[in-house]
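Omission of a single protein chain aside, the complex is shown with its protein chains in their original locations.
All chains are identified by letter, namely A, B and C, in their written order; residue positions are counted from 1 within each chain.
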Amino acid sequence: MSKGRLEAFSDGMIGIFITIMVLELKVPHGQDWHALRPLAPNFLTYVLSFIFLGIYWNNHHHMLHAVERINGKVLWANFHLLFWLSLVPITTGWVGDHPRDPDPAAVYGIVFLLAAVAYTILYRTLVSAQGEHSKLAAAVGKDRKGKVSLLLYAIAIPLAYVRTWLAFALYVLVALIWLVPDRRIEKHAA
Amino acid sequence: MSKGRLEAFSDGMIGIFITIMVLELKVPHGQDWHALRPLAPNFLTYVLSFIFLGIYWNNHHHMLHAVERINGKVLWANFHLLFWLSLVPITTGWVGDHPRDPDPAAVYGIVFLLAAVAYTILYRTLVSAQGEHSKLAAAVGKDRKGKVSLLLYAIAIPLAYVRTWLAFALYVLVALIWLVPDRRIEKHAA
Amino acid sequence: MSKGRLEAFSDGMIGIFITIMVLELKVPHGQDWHALRPLAPNFLTYVLSFIFLGIYWNNHHHMLHAVERINGKVLWANFHLLFWLSLVPITTGWVGDHPRDPDPAAVYGIVFLLAAVAYTILYRTLVSAQGEHSKLAAAVGKDRKGKVSLLLYAIAIPLAYVRTWLAFALYVLVALIWLVPDRRIEKHAA
Partner (left out) sequence: MSKGRLEAFSDGMIGIFITIMVLELKVPHGQDWHALRPLAPNFLTYVLSFIFLGIYWNNHHHMLHAVERINGKVLWANFHLLFWLSLVPITTGWVGDHPRDPDPAAVYGIVFLLAAVAYTILYRTLVSAQGEHSKLAAAVGKDRKGKVSLLLYAIAIPLAYVRTWLAFALYVLVALIWLVPDRRIEKHAA
């Protein structure tokens, strides 16, 4: 089966999700700088979600690069990941409109948590499609980053009800952990 | 003629149709969980249509994989399929806004019925372009799944006027039938 | 230079223009068939524009297939064509909202006329990039279809001010002329 088509489709979808987030940003009403101020929360959450989608794109890119075989299960695991990412524009817009309320902040984290779970499922489906002793399995190893991210999301979501900004601080932390593309895979590929 | 360009174009279009459905989902008005409740019917129909488009993408992927030759007729048969799929976001939005009314439920099924007819036409056009005894014809065989789907749609559409939920139950059944990618083709390809 | 990237970019753009047209179609307000009636003119112009963009995609596909070399001028000639096609969703929406008024009908034709001119420029730029005696030049020959289309648009635009429906009749005629992919190129390619 063709890996290229899976990559192209995923890229197209992620690009499109970014588009929809841009559409939520809306053109400012008013003719001067003051018109930009009410857009600040939306802009900051846009930047955060843009970086998250960039992280997914980068890691997806690295992961697929180490892959040799795909099958029907992989297609669906990938589609499942795309489903959760497709909800990012909605939660981003909701958080941008209500940056101090706990529910939008929690839902924002829940969608990313489920995307992370879907990513883990995709990774496992890919590994089992390659067979043991594959390049991919050797490269990713214990997947510590993935596990830490899941943990951080699980902590951040209830924290949104204590102090909303604490949840966002943890989301930013997850982004920072991942900003470096997965050196393990890159190293093995080299 | 280049199969790759046909695949890429179809993928782009299907990705875009999903985008438009996401745009119909709209950012919730209100700052807490209650703001999500009125979005529930739209969300559920979004999930169903997302899965249907995923099925089309997967089967299209498998079918094209077994294809060796394409021609001008194939391009148009493919474009015809994309036309009906392009209407899915509209019917999905309509059903999401009026989940208990029979007309939107029937129109939702009609568009998927016509997409299924277009898929059958595309399949036949592809088979005749490959010549007899091709991999594709051997792989698909009697196309039982396709015929059952057409039948289920044809039953579901009038049923929408008896009990609307019955129509949806049949649509979900069609989705379940197809969720497994076409093993016949996959088996033959292996 | 890479022909593949030019094709992919053009396909992406054309797919996106179709998207925007779908967005103009809007989800019906109301829960039954009557809600669909006011959408009829928008739907019919959507179908016509969908077919026109399909024609451009098909002919672009065939033309690029016969091409061996591209250069910087080709990139810009292609971008110029995409510019005019990018306006199709706007004119389609305008015509759909005012199907009996002459100005929208004329503007609809003007944009397609300019797209046809841009297509001719692209074709000539491609031919001159291939050098004389190329496959492409031999295949297209006198480009009778292209010339007839330009003529029909030039007649249809002023006719919109006599009888609006006459303009649309000629647009449909142009579509019918092109619906068959360019057999000359296909024949030579075979």
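Just so we're on the same page, a contact is a pair of C-beta atoms (placed from the backbone, for glycine too) under 8 Å apart; a residue touches a chain by one contact, two chains touch by 3 or more.
Keep in mind that this is a model prediction, so the values were computed, not measured.
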item	value
Chains on display which the left-out chain touches in the complete complex	A, C
Sole contact to the chain not displayed, among C:Pro28, C:Gly54, C:Pro104 or C:Gly146	C:Pro104
Chain C, residues in touch with the chain not shown (by the definition above)	1-2, 5, 8-9, 12-13, 16-17, 19-20, 23-24, 71-72, 75-76, 79, 83, 86-87, 89-90, 93-94, 97-98, 101-104, 107
Residues of chain A in contact with the chain not shown	7-8, 11-12, 14-16, 18-19, 22-23, 25-28, 31-33, 35-36, 47, 50, 54, 57-58, 61-62, 65, 179-181, 183, 186, 189
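Following the convention adopted for this analysis, only the chains that are shown with their structure count from here on.
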item	value
By mean Cα position, the chain sitting nearest the middle	B
Copies chain C and chain B - interface residue numbers shared by over half, same or different	different
Rounded Å distance, chain A centre to chain C centre (Cα mean)	37
Per-residue multi-chain contacts in chain B, two or more chains	8, 12, 16, 19, 23
